[in-house]
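The complex is shown incomplete by one protein chain, all other protein chains being positioned as in the whole.
This part shows chain A:
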Amino acid sequence: MRRLTATIWLLFLMLMGTASVLSAADTKPADLLADLTPADIHRLGERMYRQGLLSDGTPLRGFIRGDVPVDSTVFSCANCHTRSGLGAIEGQVAAPPVNGPNLFKPRYLYADFVKNTISASRGKTRPATAIRPAYTDETLAAALLAGVSATGRDFLPVMPRYNMGDRDMQILISYLKNLSAQVSPGITDTTMHLATIVTDDVSATDRAAMLAPLETLVHINEQRKTQRQDQRFAKMFRMLDNAYYRDLSISTWELKGPAHTWAAQLEAYYQKEPVFAIVSGISNQSWQPIHDFCEKRQIPNLFPVTDLPVISSEDWYTMYASKGYHGEGETVARYIASHDDSTAKRIILQIVVQSEQGKALAAGFDAAWKDVGNPGSVKTVTFQTAAVPDAKQLKALFATHKPTDVLIWGGEPLLNPIKQLSGVKKMPRLYLSGRALEKKLNDLPETLREKIFITYPFRLPEDEKAYRGFADVLLMSKQKVKDDKRITSRTFSAVHMLLLGLKEIKLDFYRDTLLDQVSMRTDQYLPDFERYSFGPGQRYASKGCYVVQLGSGSKPRLVKRSDWVVF
């Protein structure tokens, strides 16, 4: 009986589809959407595609697998077909491309598509049999309503059969026609224009360390011009031709002066030379103004060297290696909460120097502490950067608040006062940022080490040896740059991810596709961080951070006190 009900539903939907197609044929789109401007149509179409809301704000609904109702606000078109519309493959399910150039042109086998592209670049037309004719508005409407492709074949049951009216159908079709229809700025027939960013607070050494892998990338890309003369590679280059190769140009955008002036400087650089993406970049200040510019201009920024990223679950265009200091603060909150201590007896004292670093650590702790349900009282005391507390002040704070755990978010300026804390009676546990103190950890006195817990967001030194070498090899030893601050290695990782993304996007030079593709890569084992992991919409590749303690001696080992990810 239920099967019968499902069949009747499907028949009903198919009839609705046919009726809708007929009425769509009778009524010109212009009549249905006459009250909307092109910008309105785009906005409503985007909302329908990405958020699953119809033009009247109600959810787009449909059925999968015959009779399973789905609401597109939880399962939108973009979920499977990706934001750029170029589709995805997950397991045995392929969500094919649904952007305008793919839908409204015949579809060929990939081998034919490659050959056709090369022929076209040489001004020739090559006959090939399409495996699917181009969609028309009518066949696309039937596909969305009844799940029948332009070839007449049924879609997989996981593709919803939607229930939508003619007006919404026209809005969605119009959106799909324009989705990833224009190659993004920064791409010409011969060149891919990229940029990187350096702010004027960065030292010349650090600047050179960041630029080295990018210069190597351009250098290696140039080598293809000589390689193509080589008999051994001639056939490969003849097959692929220039249609598949671009010169790489990477401009360095130098930002000067206060951060609030960066937006205008970035805009001026962009107007002069639109770029496809920004690769890496470096600043000691918050990445916020650059992040905001990339959101506004919809430019991907891949893995800048920053410990002060913007923390957002919604923003799209900047992918970070990690959450930086914020992530370390989060780790401490989860680590303390995971202990069996009595919540009532747990008293946290958070000492925050009001630097960007101190504020980010505290913001991370506060956010995660709230998420874990505020399991204990927290007292936060702040200090200006010009007036960091000395040992006497720290001891006085301990005496006043009688904390069980003290977080000291102040970096190097607080190292000396901490060293003088030996001898405090009922010493609480102290938490420090390993990123902020990495080079100075050995200075912490042995008498205190039992009470000091350090967030360590990198792979442990004994495991790191195997990974740092290969970045050097790929730099081909041509640019010997001292990299004791993880700058070259992090930029190397950015280049690695850019290349993985470019390999996947092939000729689909759309910025959102680059981000979609990087987001769908498998785990990467690169220098510095234990693991880069990805997923659609995820923007912080390294999710973990150890909590460690120091061993004994002048060159102490870091002893793990937590897993890579603390829950």
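The rule is simple: a contact is a pair of C-beta atoms (placed from the backbone, for glycine too) under 8 Å apart; a residue touches a chain by one contact, two chains touch by 3 or more; residues count from 1.
The criterion applied here is as follows: contacts and distances are computed from a predicted model.
K.L.:
One chain is missing here; what is its name in UniProt, given the choices "Dipeptide transport system permease protein", "nitrile hydratase", "Phosphoribosylformylglycinamidine synthase subunit PurS" or "Protein SCO1/2"?
P.N.:
Missing chain, per its UniProt entry: "Protein SCO1/2".
K.L.:
Of A:D67, A:D341, A:D390 or A:D443, which sits in contact with the chain we cannot see?
P.N.:
Looking across A:D67, A:D341, A:D390 or A:D443, the contact with the absent chain belongs to A:D67.
K.L.:
Quick one: which of A:L33, A:L60 or A:C80 touches the chain that's been left out?
P.N.:
A:C80
K.L.:
Which one, A:V372, A:A391 or A:L460, makes contact with the chain that was left out?
P.N.:
In the complete complex, the chain left out is touched by residue A:V372.
K.L.:
Please identify, in ascending order, the residues of chain A that touch the omitted chain?
P.N.:
With respect to the unshown chain, the touching residues of chain A are 2-3, 6, 64-70, 73-75, 79-80, 82, 88-93, 95, 157-158, 337, 371-373, 520, 522-523, 531, 533, 535-538, 543-544, 563-565, 567.
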